[in-house]
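The complex appears here minus one protein chain, its other protein chains still in place.
Read from first to last, the chains carry the letters A, B and C; within each, the first residue is number 1.
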Amino acid sequence: MSSRELGDEISKSRIETLTDGVFAIVMTLLVLEIAVPQLSHSEVAAELTKELLELWPVLLSYATSFIILGFFWIAHDDQFHYIKRANRILLWITIFYLMFVAFVPFSTSLIGEYRDQQISVIIYGINISIVGFWEYVLWRYATKDHHLVDSDLDPTFITRVSKRFLLGPTIYLIAVAISFVSTQVSLVLFIATPLYFLVSARKDKSWFWFTKNK
Amino acid sequence: MSSRELGDEISKSRIETLTDGVFAIVMTLLVLEIAVPQLSHSEVAAELTKELLELWPVLLSYATSFIILGFFWIAHDDQFHYIKRANRILLWITIFYLMFVAFVPFSTSLIGEYRDQQISVIIYGINISIVGFWEYVLWRYATKDHHLVDSDLDPTFITRVSKRFLLGPTIYLIAVAISFVSTQVSLVLFIATPLYFLVSARKDKSWFWFTKNK
Amino acid sequence: MSSRELGDEISKSRIETLTDGVFAIVMTLLVLEIAVPQLSHSEVAAELTKELLELWPVLLSYATSFIILGFFWIAHDDQFHYIKRANRILLWITIFYLMFVAFVPFSTSLIGEYRDQQISVIIYGINISIVGFWEYVLWRYATKDHHLVDSDLDPTFITRVSKRFLLGPTIYLIAVAISFVSTQVSLVLFIATPLYFLVSARKDKSWFWFTKNK
Partner (left out) sequence: MSSRELGDEISKSRIETLTDGVFAIVMTLLVLEIAVPQLSHSEVAAELTKELLELWPVLLSYATSFIILGFFWIAHDDQFHYIKRANRILLWITIFYLMFVAFVPFSTSLIGEYRDQQISVIIYGINISIVGFWEYVLWRYATKDHHLVDSDLDPTFITRVSKRFLLGPTIYLIAVAISFVSTQVSLVLFIATPLYFLVSARKDKSWFWFTKNK
C-alpha cells in the first residue's frame, strides 16, 4: 500500500523533472533560431548594425513566446501544487502536452520569419492554443472526482480554475479567426494577451493568479 | 552500512535525473530537425502553405517518435518504481540505453526524409528495438535474484513484465523484416503499434500498463 | 496552511530545476556555436591547424561567457540559500532573468565573430548587465520586508549583498560606455572582470563570496 503511494509520488516528481527539462530546452532553443548575421569582411562596418536592427521581428516573437511559455510553466507549477498523485493517464497527458510545447520553437521561428503570412499566424495560434488546452485537460482529469487532488479541495475553486484555463486558448483561437480579416490584428493579440495578463496579474485577478498569493 | 544504502539511493535519483534530461532533450530535438522553409520574398505568398503541407511526413515521424519515446520514458518510470537500489552495472546499462535513446533524432530525421528507402526503415526499426531491448535488460538485471528490487516482489509479476518488455522490440524487428517485402507496411506498423498500445492501455491490459493502475 | 507552505517549497525547488536546466543548456550551447572548419580533402593537411588556431577569439568569448555564467549561477545558488519561500512574482522575475540568460549564446556568438564592431560590444555588455540586474531585482524583491527570507536575516547583510549585486552590471555598463572610445578596452574589461573576481574571491572578499565560506 504505502509503496504504491511512494511510487505515485515518484511519478509526480519525474513528471515535473521532464516538464522542467523540456521547458528549459524549448526556452533556450527559441533564441538558437536567431542567427548571427553572416557578413563579409568589407560589409561588416556598414551592414552589421542594420542587419541586427532588422532582427527585431524575430526578437519580438522570441520574447513573446518566452513569456507565453512562462505563463504555461507557471500554470503547470500551480496545477502540480494541487495535484498530489500521478497515474498513467496523467503521464500520457503530459507526453502530449510536451509534444506541443516542444513544437513552439518551430512555430515561433515560422511567425518570426513570415509574420505577414496568414498560415504562420494560424499555425502559431493553434500551437499555443493546444498547449493551453492540454493544461486544461490535465486539470480536468486530475480534479475529476477529486481522484488526484485532495478530497477536500473546493469544487467552486476547481470550476473557476477550469474556466481560467480555457480563457487563454480561447483568446488565441479568436486571434486565429481574426487572421482571416487581418493578420496584423492577430499579431497584436498574440503580443498583447500575455502583457495584459502580466499587468492584471499584479491586481490578483488574472486566471493564472489563482493559487498562492490570494 | 547505512551510508552505503544512502549512496545507492543517490545513484538511483541521479540515474533518473540523467534519463529525464536525455529524454527531455531528445524529445525537443526531434522538432529541431524540422526546418522552417526558406523562401525568397516573391515566392512566399504562393509557396509557403504548399511547402508547409509537404512537411507532413516529417511531422508524422516526429509525432510517432515522440509517442514511442513517451512509451519508453513511462516504462522507465515504471521500472524505477520497483527498482529500489542502484549499482555500477545498472549505471552502465543506463549509459548504453541512453546512447540509443540519443540516437533516435538521427534515425527519425532519416526516416522522415527518406521514408521510401528500406535502409531508413531498417535503421529506425533497429534503433527503436535496441532501446526497448535495453529496458528489458535493465529489468532482467535488476530483478535477477531480487537483488535490486524488494525481496517479496512476486516472481510471476517479474516474468510477466519481462515478456511485455520484449513485445515492443519484437514487433519492431518484425516491421524491419517486413521491409524486405514492403517498406510501406513497415511504416504503418511503426505508426500503428504505439497507437494500438495507447488505445488498449485504456483497457488496462497493455504491456506498459503493469504497475499502478491495476 | 501547511499545504500552502509545502506548495511554496515545491515552487522554490522547481525554480531551481528550471534555472539549472537553462544554465546547463546555455553553457553547452555556447560551444555549439563553434563550428568545426569545413575543408576539402586536399586542403586539410595544410589548412586545418591554421583554421583551428584562427578560432581563438571564438574560444576566448566561449570561455569568458562560460565563466561569467558560472558567476551568475553561483550567485543564484547563493540567493536561494537565503530565499526560503517562493511566490508568483518571484517566478516571473525568474522567467525574465532566464530570458536574458538564454540570450547569452547569441551575444557571445556575435562578439566572437565581430569583436571589432562596437555594436557587438554594446549588445554583449548590455545582455550581461541585464542578467546581473535581474539577480539584483530578485534579491531586492525577496528581501523586502523579509517576506521571502528568514525574518532574522541581518539587514546590514542584505544591504551589503544588494550593493555587491550591482557591482557586476555597473562594471559591464562602464565597459559599454568605454566602447565609444575603444572597443579593445571594453573587451579587456569583459575578460578581466570575471578573472579579477575569481582571484580576489580566493581572499574571501569578493561580492559573490558572501555566503557560506566566511
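Everything that follows uses one rule, which is that a residue touches a chain if its C-beta (ideal position, glycine included) is under 8 Å from a C-beta of that chain, and two chains touch if they have at least 3 such contacts.
In this text, all values refer to a predicted model and were calculated from it rather than measured experimentally.
Considering the whole complex, the residue from B:Gln117, B:Thr170 or B:Ser200 that touches the absent chain is B:Gln117. Taking the complete complex into account, residues 3-4, 7-8, 10-11, 14, 17-18, 21-22, 24-26, 29, 87-89, 91-92, 95, 98-99, 102-103, 105-106, 109-110, 113-114, 117, 119-120, 123 of chain B touch the chain not shown. One chain is missing from the display, and on chain C it is touched by residues 16-17, 20-21, 23-25, 27-28, 30-32, 34, 36, 39, 44-45, 48-49, 52, 63, 66-67, 70, 73-74, 77, 80-81, 150, 198, 201, 208-209, 211-213.
Quick note on the criterion: only the chains that are shown with their structure count from here on.
Overlaying chain A onto chain B using CA atoms gives a rotation of 90 degrees, to the nearest 5.
Rounded to whole angstrom, the centroid-to-centroid distance between chain A and chain B, based on C-alpha atoms, equals 25 Å.
Remark: chain B and chain C have CA centroids separated by 36 Å (rounded to whole angstrom). Multi-chain contact residues of chain C (touching two or more other chains): 21, 24.
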